[in-house]
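Input: a single structure, listed below in structure tokens.
The complex appears here without one of its protein chains, the remainder shown in place.
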């Protein structure tokens, strides 16, 4: 609203706090898109009927949780925020805030005739959200003065590794054309892989730092 | 979204801040599930008709408030966050964020034919939410290096005490089969017990620490 | 969910942060209860028709803003949080989180046949919310060891002054029986009085402290 005023340097801590808030709210709003069984419905059969919404809720909540962890990892390396980093971050937040819409769409359609497009929309939205992280790491690699000392190598690795998200969701989008439920399962598998798959290397890094 | 990047150590303070945000939002969203009297309804009779929703709102809000106090107590003991603790915590948050759904379900059904299943769904959701706390304490007992010095004994006690929630809600779920209103009353009684029942020992602990 | 574990002392800062979150969310959710003009409606006439909702939105938003200022003032004096203060605060938050419901009710009914009960419900909800502040100050007066040194006198004054809210809303509730719009106007007048009415004494206190 004030295009002329120069932007004061924003501390990574403040940007992180605002981002945490938006990520937390996006995750918590998801449940509002799941319709509670109405007074005239049978509870168990309505919930059973809603399983696509419940499954989409669970998968998206965990994806947003992992986005938070990833965001934390990224800003852990940042010493100074410049203008492009600030607006890349706002773009990422706009995409994460958008996720309740494709999640609700998938929940509404997974049992229906139009499940394929719904699953494509869902996986492409996830692809877009994860792509911002690659863009953020790419910007940090090109401007190493924004990083803490010694984080350059880490940022290069993280940029390469951050492609797993977009590539994984692109595969899921292709699968969605044939099997919408399969696309949701692949998204869930990406989440599970992240949660359990890399414990050992993380510990290694940690030891190396502690040493 | 980035399964390959190792997780940087997350400070207990940051994890607590994100958790506080999600818990606060889940509590505040509850009211959106209570339908305000429409323009064509009589205000008092519509509110009276909504008493199950209002009672479920009050009980769930206080349960979430107690979950926040419990979460604070737990992280008060934590010195370092490891990966399993992080993801157990995200699992707990997903369950707490889910609570508006069973709360709305109970509000919609407590006066109706399907009140039993609604009350079972409500109490089992609470059981699940409280079980995560037992899992969190259990993990801390097995990894005492995550705790502050001298907190091991406290964590063991807390793990044992944390079973009260799951056991209490299991009893409430059994009662729900016979008396749905009774199950809500038992949930409310657990809240009241927590709020007023342990003031003296808490004070004792406090004195012991202050000494 | 863990009635047995003693409550660790919670810092005023953390309790304030959680409270800030809930108060901020309650204020921001208010707009969701105002129905945007639908595709088949004329924009200006639909907004004009919604004036009670818009007026109720504005008044409640400012009331919640003042509750935040009041809450800040209160915790500014607090050195230590005990268990009753914690649960009085959670009770206050439950009531503030509840305000979107009476606000929506008033918005739905102010132009209709049942405007009186809606305005009574609205003003009694405000009375209840403001009463918690009197209870909080009363608890602090009875337990001066929770206050910063020298704040005892301040707390006694604040307890007395905090009655203005409940008394003002009780008057507004009486007026609601005759004039629902008048009750909303009195609520707005209380807000305006708070915002502009006490600038001078606040400045005096401030100078006295700065000296």
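As written, the chain order gives the labels A, B and C, with residue 1 at the start of each chain.
Assume a residue touches a chain if its C-beta (ideal position, glycine included) is under 8 Å from a C-beta of that chain, and two chains touch if they have at least 3 such contacts.
Everything numeric here is computed off the predicted structure, so don't read it as measured data.
Taking the full assembly into account, the omitted chain touches A, C.
One chain is missing from the display, and on subunit A it is touched by residues 1-10, 14, 17-18, 21-22, 25-26, 29, 32-33, 83, 86-87, 90, 93-94, 97-98, 100-101, 104-105, 108-109, 112, 114, 117-118, 121.
Although one chain is not displayed, subunit C still touches it through residues 17, 20-21, 23-25, 27-32, 34, 36-39, 41-44, 47, 57-58, 61-63, 65-70, 72-73, 76, 126, 129-130, 133, 157-158, 160-162, 164-165, 190, 193-195, 197-199, 201-206.
Criterion: only the chains that are shown with their structure count from here on.
If you sketch which chains touch which, the chains link end to end in a single open path, with no loop closing it.
When each chain is reduced to the mean of its CA atoms, the one lying nearest the mean of all protein CA atoms is B. Between the Cα centres of subunit A and subunit B there is a gap of 25 Å. If each chain is reduced to the centroid of its CA atoms, subunit A and subunit C end up 36 Å from each other. The residues of subunit B that reach two or more other chains are 17, 21, 25, 29, 32, listed in rising order.
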